[in-house]
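One protein chain is absent from this view; the other protein chains keep their places.
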Amino acid sequence: MENDQDKVLDELTSGEYKYGFVTDIETDVIPKGLSEDVVRLISAKKEEPEWMLEFRLKAFRHWQTMKMPAWAHLKIPEINYQDIIFYAAPMQKPAPGSLSDVDPELLKTFDKLGIPLGEQKRLTGVAVDAVMDSISVKTTFRESLAELGIIFCSFSEAVREHPSLVQKYLASVVPYTDNFFATLNSAVFSDGSFCYIPKGVRCPMELSTYFRINASNTGQFERTLLIADEESYVSYLEGCTAPMRDENQLHAAVVEIITERGAEVKYSTVQNWYPGDKEGKGGIFNFVTKRGICKGDDSKISWTQVETGSAITWKYPSCILRGNNSVGEFYSVAVTNNYQQADTGTKMIHIGRNTKSTIVSKGISAGFGQNSYRGLVKVLGKAEGARNYSQCDSLLLGDKCGAHTFPYIEVDNPSAIVEHEATTSRIGEDQIFYCNQRGISTEDAIGLIVNGYAREVINKLPMEFAVEAQKLLQISLEGSVG
Amino acid sequence: MDYRPEVINKLSEIYSGSHGTFLKNSPEIFNRHRETAYKEFLRLGIPDRKNEAYKYTNLEKSFGYPYQVYYSPVPQDFREAEKFHCEVEDLDVWNMVLLNGFFPRGEEGLVMLPGGIWVGSMKAAAKQFPGLVEKHYNKYVQGENDGLVPLNTAMASDGLFLYAPKNTAYTKPIQIVNLLHSDQDIFAQDRNLVVVEDRAQLSLLVCDHAISPQHFLTNTVTEVYVGQNSRFEIIRVQNQHNNSGKITHTFIHQERDSYASSNNITLHGGLVRNATWHMLNGENSETHSYGLYLADKQQHIANFVKVDHAAPNCNSTQLFKGVLDENSSGAFNGRIMVHKIAQGTNAYQSNNNILLSDAARMDTKPQLEIYADDVKCSHGATVGQLDNNALFYLRSRGIDAREAKLMLMFGFAHDVIKNIPIEALRERIDNLVQKRLRGELSRCASCAIQCN
Partner (left out) sequence: MKSEFLLQIKELKATIDNKEILKGLNLEVKPGEIHAIMGPNGSGKSTLANVLTGRDIATVTHGSVTFEGKDLLVMSPEERAREGIFLSFQYPIEIPGVSMVNFMKTAINEQRKHRGLEPLSASEFLRQMREKKELVEIDSALTNRSVNEGFSGGEKKKNEIFQMAMLEPRLALLDETDSGLDIDALRIVANGVNKIRRTDTSVIVITHYQRLLDYIVPDYVHVMYDGRIVRTAGPELALELEERGYDWIRKEADVNEETWTTDRK
């Protein structure tokens, strides 16, 4: 039975990446390497105002003084930043007005990825900003959203059309000095999504950004800025994929969220960058800084992430709970298979009174994967009545992988209650036997158990994507199942 | 400004300057390791808060103080020490007093207890059991990229030697009373070795006291070898005053089918950091690390624990609890490391804390690092207050609020104390903790100084 189980695990954990194709499209690329000139060039390509260029240059100069962080439980090969192309755009008019302006190849690509941009085929109830390499290809449902006062567009457009909003909020949560990758992003970020929900508006549909890396030798550096004004609500989802290539590609994004009084933002990620092959060759380095601030009282930020892709993931979506009674949540499923490595988690910084945070993290390791949860719960002296509950579980499939838990708890207020629990185990033989006894094959049993294990998090995703995420989980782990 | 370069300079001067004295007064085996260790110390230095293992512990208060005596080759006057009466002395134990890290009986101080167990000074042991000491000395030490253990190896000149040869057992616990007493401010470093050979048994109680009001800092290294099928228990009761710093590094190395437990009860101390390392090197072993810390004033109490599962089918527990009042702070840094080979591991880790005042602070890092799949590992950490429901339950039975709180705190602490393997000692410590929680014990009863 032991052997049988091992064999099944082996089969299960050798699924193929389904999004690894390359789109053949003419691409405008700038020369490899990074310098002040490159930063200026990117800014010029995007026809940016002076203040934007200044911001980039400040960040770039600071970045030159920084070193790559080494504290994560990751083995990161040396990255030669002079060997990366920092800007690549599919040849087309920037921000095409109508769909007929969009290159049919691009539309086909997104169709194939399950993100139809055509009017008839659009996902109902979901507005999509589609980003390929360094630029936004198309944003759907813009007009109907605009009627409610909601701004949903590419970051570049926001810089042009809503400069005062961008200037007010850009880098207000993740300053350009924040960390090596965020600083790099601040210097060279290309596109991304911008979203503003006005006072009292509940966004009637899911907003979504789909990121696609296509060009080779490039890095992707998008930037997302999401502002929820008083008493507003939005649910936001991002997805991402990339072609199969033997080389590693760098993805260093920054996401900033601001919620004013009574506002709520639900941010979900289904991360499926190319993870590299079975020998650990290729794959995306996913080094992302995501942070939200609950600025107003009674506001809420909820992060949900399903991380199945990338060769290396380094990512800690966090909440600064500044408003009184504000709420932060982090729900995560991270899968590392083959030679994937993930060091992911969250920071919950309790500043306001009666702030609450919940952390649920489910790690799944298979093959030679290394999966770490790293989290900080910090309760400051003035955070009367702060509450945190953290649950961080790890599941090990096979004996060559690793699962690690590194929580940091810092409490400086006696009225706080902070609880952390974690378990690490493999799938119980008795669980499998129980399924077997009811006529379920070992293969299906493992699929069932893994899905059950991740359910608590998957359930937090918007319905349209929960099914998708569940499938993805099976694909990245199970191959023949699902 | 960084205080450390000056301290390191001073330590270097002492090291070079009194080199002759070191050599003359120490076992030869100590001397042989000095030079390498000294270089290692210079390379790694005194850890600051950038070091992950010291993230929440600032050693400046203790290390930055200008001590008058860093190395004292001559044993102090023992008359004062012998008058000292330890709170837990009435126990049926075999008892020995160490003063500022030195043995009263000098080289003659190696005695055989009934049952065939040897206890005495390292100096004497190095002469009588050179092969044994050679085999174990400096073999089990580890570090977290800090120079404190090398510093001890470079500068210590004596310490406790405890040896249970194969198939021996001593029915009573062995109690070591570590006294700090001097008219000068002292930085002391003792180096201890415990060898429990196959199928032997040993129980060690260490009581740390500072009985004169001077500033003290101790940097203690204890290596313990626990052979196959053997059993070892260590209980530390720490009760030093607010001007004292106590840094301990205990390395417990276990072979197969062995059992070990460590219990650190910190009742009082200015700055205390206990690092306890458990290395499960043989199959079917069991190890337990317990700790209780009660702090107030400006005290800082840190526990660092690492349990290495380096062999299959071993069990381990970590249970650390703390009550922090006034301006005190606590830190817990625990790690379970399950190596690839360690299938069938069962490991548990828990750290619970109660904060009683606005200014008290607790930082905790319970960590798991796991490379084997057939494991059951769990950990938990909490920082909070007393349970309101329990408080009401007690009050509804007529117990007043203050008393009810004390009972709950005591119950909270007892969870750790109940694991002390010696019953009489357990009761005594229960008692001490009660007193401590009631504020009646800010020092040992016979201590001459006030700790306020």
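Labels for the chains are A and B, by order of writing; each one numbers its residues from 1.
Just so it is clear, a residue touches a chain if its C-beta (ideal position, glycine included) is under 8 Å from a C-beta of that chain, and two chains touch if they have at least 3 such contacts.
For clarity, every value in this text was computed on a predicted model and none was experimentally measured.
*Asks:* Would you list the chains present here that the left-out chain is in contact with?
*Replies:* Touch partners of the hidden chain, whole complex considered, are B.
*Asks:* Decide which residue listed in B:69, B:341 or B:407 touches the omitted chain of the complex.
*Replies:* B:407
*Asks:* Which residue numbers on subunit B touch the omitted chain?
*Replies:* 387, 389-390, 392-401, 403-404, 407-408, 410-415, 418
Everything that follows uses one rule, which is that only the chains that are shown with their structure count from here on.
*Asks:* Once you find the CA centre of subunit A and the CA centre of subunit B, what distance in Å lies between them?
*Replies:* 45
*Asks:* Taking the complex as given, what residues does subunit A use to touch subunit B?
*Replies:* Residues 71, 73, 379, 381, 394, 396-426 of subunit A touch subunit B in their complex.
*Asks:* Which subunit B residues qualify as touching subunit A in the complex?
*Replies:* So the residues of subunit B in touch with subunit A come to 52, 56, 340, 343, 353, 355-358, 360-385.
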